[in-house]
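Here the complex is missing one protein chain, while the rest keep their positions.
Now for subunit A:
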């Protein structure tokens, strides 16, 4: 029997919500993708929370929020603890994307779903694979092999192939067959007839203009605005499609020697480009080739300036400029702020390069016609001043106090049995514990100073005989130079600071840009102030498809080529999903599924298979005929058993039973025409048939290309009067086939 395969969508079916699907292969649960949207809507994760603890492995396909955004949260809160697999760029750029998301969110709200540490700890256990690396899963999933393959949408983007016993389950969402500036096209088409293909219907209804035309329109729109003294804002993702846009702009600026400044503004822009520079192996052949020849790294940017701080942008002299800023949804991040500033000036242009997520500001603006005015929330983190600061400090003090009290209580309890002389030592420890606590907060230090005074002394130390006020012997040692200073104390503190500074992944500390570091370290009490305002949308708004996904037409032809035995459709509007489902039912394969959320579908192949050994005796009698990359032969064999109980095929002892003749081969009329012509036969196409010589006609009915893939047996009709020519042509025709 075939391998049992079940698919259960957890998020992102019949809509454009983030992607998360559970794929079970013989009881081994893969969570493929673990996405979240830019709103960080926890309700979307409910289905995931129900299955998270049962997941055995997580496969990530792309580095954007929609594909991996929920990973830190799921690891921290939902009990997801499985090993994670991704390519190196997905790991790196995914990490940066999450940093950017967090920092953008933190700037405008009391974001508490996850912290930077959660991001780090979720990412540090990712096993990094290279393209077409076969990774053999051990333990529970013994026998399963996973391999990432080029998807073409984002740098490092992955089509996952899960193989067990020769049966392939392929997960391919957001693939792009077109070769781009920085990426190669997907290799999805090289997989033929997988048992199950899981793909998306996101673009099923979209068709794209040619790349050249689109690029030209894109640059024209930007140049028009710049020449009219306007600014251009491109809301982009953190480290995904923006790379392609940067290359387009770089190249154009280089060719035309333009002086308009371009800025790439995210919290992690400089690290992004630094890392991208070292990912040449993952990029297109042309980039690799140009590096080999000239050692010019395509991402050594000459025109695009990297900014990590909005104040840097403000310090740039006025004048037309292009800004690429995250987030693409305009919900948060620098793009949001810049949008509010620029939206009411008619000269400016806001150019969307991707469809906004559903329900975001970007999506609203992409509506046709665009809204005249939109309501936006301007949020700002401001340091606390005056009364608020005092209140905050009081609150902090109270917390410290409680903590200290608790700590001392615990300590005292512990010291119950111990001698009174140990108290000072204990006290030291209490202090230490307190110290580490407060080091996370700058003002903690002060509360510590108050500590002794503030402790209310109505709790008797349990070791005392009679009730008494707590009294700690401050036994600091003195020498000739004053209090003895133990340098170690200070060293430890430094280390503490360092640890806090440095997220788990060591090398990131240096990579975090100053701005973000200041944000992490900025522990001055602050609050978020929000103001709602309505802005007039006066600037021009353009949407151009730079999403780097195959369009509807290509998806259909790729699916027809891949021709899976069973097809599962996910991610895409209800309309698109339904459309693609109907199309595929007709043209691709009879088993097309589009499950609802949390609906488990069984796509176990009904394929029967068993293994046999081919005995040497049998094989020595087999004559193979080569057909393309295949070799075929007809065998008649008797089943036997080998010593170790395997079935084996032996030659027949009696004459083989006759079998029906099969003609194997794929005949293309045009090719055959040329072949005949080369043999000196007059041929021409006439009325859908091939006229060979004077009287003989050759027709093909049920043409393979019309029926979508190799779904039908070819029917060829050869007609003609009894002539020598007839037999000659028949012979030629037979020569095109192999009849075992």
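Following the convention adopted for this analysis, a contact is a pair of C-beta atoms (placed from the backbone, for glycine too) under 8 Å apart; a residue touches a chain by one contact, two chains touch by 3 or more; residues count from 1.
Just so we're on the same page, contacts and distances are computed from a predicted model.
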Looking at UniProt, which of "pantothenate kinase", "Cleavage and polyadenylation specificity factor subunit 3-I", "Ferredoxin-2, mitochondrial" or "Pescadillo homolog" names the chain that isn't shown? "Cleavage and polyadenylation specificity factor subunit 3-I"
With respect to the chain omitted from the figure, which of A:652, A:669 or A:689 is a touching residue? A:652
In the whole complex, of A:363, A:401 or A:730, the residue touching the missing chain would be A:730
Pick from A:258, A:288 or A:535: which residue touches the chain that isn't shown? A:288
Which residue among A:228, A:316, A:373 or A:717 touches the omitted chain? A:717
Touch residues of subunit A, complete complex, unshown partner: 88, 129-134, 136, 147, 166, 192-193, 277-281, 288, 291-293, 295, 297, 506-511, 565, 607-614, 616, 619-624, 627-641, 647, 649, 652, 654-667, 704, 710-722, 726, 730, 733-734, 737, 739-740
